[in-house]
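All protein chains but one are shown in place.
Letters A and B mark the chains as written, and numbering starts fresh at 1 in each.
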Amino acid sequence: MAELATPPPPPTPAPAPAPKPPANVMPPEKAVPAGIRKVFAKHTEGTLLPNRLWPTDVWPNPWKSASYRRGALVLSALILAGTGAAFFLREIGVPLAALRETLHRFAEANLPQVPSWAAEAVWILAKALVVLHIILFNGLFLVWWERKISAHMQSRLGPIFTGKWHGVLQTAADGIKLLLKEDAAPKEKDSWLHSLAPALVFVPVLICFTPVPWGRDLEAANLDAGVLYIFAWAGLSVLGIVLAGWASANKYSLLGGLRSAAQFVSYELPRSFSLVPLIAIAGSLSLTKIAGYQEGYWFGFFPKWFLFYPVVGQISFVIFLIASVAETNRTPFDIAEAESELVGGFHTEYSGMKFSIFFLTEYAYVLLASCLLTTFFMGGGAAPLPFLSVLPSWFWFLGKTLFFMFCFLWFRWTFPRFKIDRLLDFNWKFLLPWSFVNIVLALPYIYLWKL
Amino acid sequence: MIETHSSSLKTDQMFINLGPQHPSTHGVLRLGITLDGEVIVKAEPDVGYLHRGTEKLCEVRGYHHCVVVTDRWDYVSAMTNNLVFCLAAEKLMGLEIPARANYLRVAMCELNRIASHLLFFGTYGIDIGAFTPFLHAFREREMVLDLFEMVCGARMTYNYIRLGGVMADAPPGWADKTSEFLKYFKTKLREYDDLLSFNPIFLDRTKKVGIITAEQALDWGLSGPNLRGSGVSYDVRKTFPYSIYDKLDFKVCVGEAGSCWDRYYVRMREMAESVKIVEQCLAALPSGDIMAKGVAKIPTPLPGEAYAHVEGARGDLGIYLVSDGTSCPYRLHVRAPSYINLAILQEALVGLRVADMIAVLGSIDIVLGEVDR
Partner (left out) sequence: MIGYFQTIYRGFADTFKGLAVTWRHLFKPSITVNYPLAKLKPYERFRGALLFDAVTCIGCNLCVKACPSDCIALENQKTPEGKKIAKVNWYSIDFGKCNFCRLCEEACPTKPKSVWHSLDYETVFYARNQMSRIWQQGNPWMGTYYDAGEKIYKTPEGDQIPIEEIPSRR
């Protein structure tokens, strides 16, 4: 290539370096460099796999692989251990009630100068703290679970490193990272509203958990208007999202915030109306009573869950499920944060802890929606078969809630995203009319049951 | 064309700068978009963020070296780039390609079409909001890349198809591995249909959206699946057969309405056709040389010009090559399908919503390396 520019001469080489390894022999292993490079150097110690893992090699008989067998074993062991623990723990509502009695008696006997409501106040505070921690740990668990489930649905491994066993501590590590992260936000932001928005999103969901019956006598408060209470507070979160969109001074955020306003307000309606038959049949707005109403069995073995009420129960369930997914702002209804269109939607301009609060709220809503689905349609803590009631109610509640949470994750990793106008169409032209039809269909039940 | 909101409301248009750092622009495309609410009033594609001047680079490189440069245009299906350059240069030099090399070339190009369309399938899923198809597609794409790695040692910039033939013969066992992949891939194609193609939400997002009529498509010079999606049966492999395509039996997949879904589904069916082509190539793979006799180390073709075009994964990929008798091309021009397909966005996007815009942009399937070159 005479036409090629002559290469610039490399630096004149110095005399040959002192260490002279024999030719054609790999140099001996060098000492691991200090500091951060140690991490990288460690990675060169990996085991070399002999061949590529093609699906055609791996899938025909997965049981050949030792790690697959081990995974199945560990999973079944975990389920068995959970069941065993539940069997021996029994109902925890009973000892908790005893604990409350003890607290009251202790206050009466030893602290005569404090007013009588103080003991109850301490008890309520404790309950609030427990609920808060349920939400926080739910976030920790659900993020990890979602990552694992999505990974396996996509033939990946998911987090595997942090916390030794399948990356169980990955979320905790991420949380610490987010906590220490710089709070970067645009200069033009409305600073006060920008900070207020995450709080405004999070507080309602915390309050919403008040009437959730975690098991027999395990609700934080048995509110007579529990259903209304939850829907009223849950609707407030949208304010935070719109605020976040507005305060970020970002066009994408604004679009995301406005989209979610339309979405939330619309989906509140079918979500509430789908429950009208249930409320009418159960004759109460209290979650505890609704769950209690569904205990018992038809013909001695078939659970009297609302889900199994012919036609009405299923229509209600489907509408409530779809509307719940929409309310939690997740795929296929995640138009507010539609990544491929709006970058991050309303939380594009959030980082660090403010961002993670949005994240936490999303997962708290998943938990709330799962709890509600369990309470309304699967009889809360009721055992699916009579003889299974040896296991306590909180175990069944937790199990059903986990099942619904799995469904949420499953939907998210299967479906594409709706479009905002079609989403509203779907709501107003499909879900809402059918929820009205459902109320009409429920009339015979109400007549038969309530007369 | 554009619905304006009630005039009593005081509304203003909003300009959104989409890209070059946006998750859905597939690289570094910048779209200046004027919005009225969520409706697009004006869209201006702005290209050039990945310009590397490869056409000019070819003018100071020998013909063998240019093949390396062609890898960098459409890096998702670099085999077709290799092929089209070699076809043009071989026309200039009057080289006769051995049969085995021809079959290997076509098999590779079709495998690469599968890999490229798989990437489209995955990223289009992401554009629409489904994440799982992306990784499923990459799982299969990985297998194709493994096949490439076995033959030529590279997974992305192959430099496999050379002037006068191919770089290396397929190693023993490669054909079996390929058949294994094809057999597996046919089942996966059906699974993709279940997972994404016929998902009601996906249909809702893409059917009747971003319709490009056949006239529009021809006016804007679209080619490849984008043109066929509009119902025009134009495929370089059939219309101007090159290499051994006239000996192979395959269908030209044509869409109906020209919507996003049609363009999408044309690609999905093309993958099935490519599978058929590769199977035929493997069955009919002749023995013999893989390199033509008498390819000069530093070729100096006689002064002249040549145009060759092939059906790339993104459309009619053409190369115009002028030789002045020296060892470097005097001029090389690429008819890059992505670049020409991209232009229609100005017209196709107007009147759509932001979400539809992503669907249309994704369905055009551009590769910025080819747009900017």
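Quick note on the criterion: a residue touches a chain if its C-beta (ideal position, glycine included) is under 8 Å from a C-beta of that chain, and two chains touch if they have at least 3 such contacts.
Everything quoted here is computed from the prediction, not taken from an experiment.
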> Among B:31, B:97, B:182 or B:195, which residue is in touch with the absent chain?
Replying inline: B:195
> Which of these, A:107, A:140, A:153 or A:335, touches the one chain of the complex that we don't see?
Replying inline: A:153
>> To test your reading of the contact rule: which positions on chain A touch the chain that is missing from view?
In response: 1, 4-5, 7, 9-11, 13-14, 16-17, 19-21, 23-24, 26-27, 29-30, 33, 37, 40-44, 46-55, 58-59, 62, 65, 67-68, 149, 151-157, 160-161, 410-411, 413-415
>> Using the document's contact rule, name the residues of chain B that touch the chain not shown here.
In response: 61-62, 64-66, 68-69, 71, 132, 136, 139, 142, 146, 149-154, 157, 159, 167-168, 171, 191, 194-196, 198-200
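FYI, only the chains that are shown with their structure count from here on.
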> How many angstrom lie between the CA centroids of chain A and chain B, rounded to a whole number?
Replying inline: 40
>> Could you list, by residue number, the parts of chain B that touch chain A in their complex?
In response: 14, 16, 22-24, 38, 60-62, 65, 125-132, 134-136, 139, 143, 146, 180-181, 184, 195-196, 199, 201-202, 204-205, 298, 326-328, 353-358
> Where on chain A does chain B make contact in their complex?
Replying inline: 1-5, 52, 54-56, 150, 153-156, 251-252, 255, 331-332, 334-335, 338-343, 413-422
